[in-house]
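One protein chain omitted, others in place.
So, chain A:
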């Protein structure tokens, strides 16, 4: 039985590492806007993302916050102003 979670990741990291964090997260989750990613992942993907982020960041200087929800439906999403990157699958 595979369990999934919906993740919202925000980060504030040193300029030297910001690109590495961004390009890594781009392979795993949807880019929402600057320094914000989200998406549904399995438990094992979740662990992999945490491990990989810990490897990239400098624990003394950077901050990454991972919000997790039971499912996408457990979260409300309300966009004010522009939606920089809609999540639709039809392009």
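In this section, contacts are C-beta pairs under 8 Å (C-beta built on N, C-alpha and C of every residue); 3 or more make two chains touch, one makes a residue touch a chain; residues count from 1.
Here is the rule we go by: contacts and distances are computed from a predicted model.
UniProt records the chain missing from this view under the protein name "CRISPR-associated endonuclease Cas1", selected from "FAD-binding domain-containing protein", "CRISPR-associated endonuclease Cas1", "ABC-type D-xylose/L-arabinose transporter" or "Electron transfer flavoprotein subunit beta". Screening A:26, A:61 or A:77 for touch with the missing chain picks out A:26. Seen from chain A, the chain kept out of the figure touches residues 1-5, 23, 26-31, 39-43, 45-47, 50, 68, 70-71, 74, 85, 89-91.
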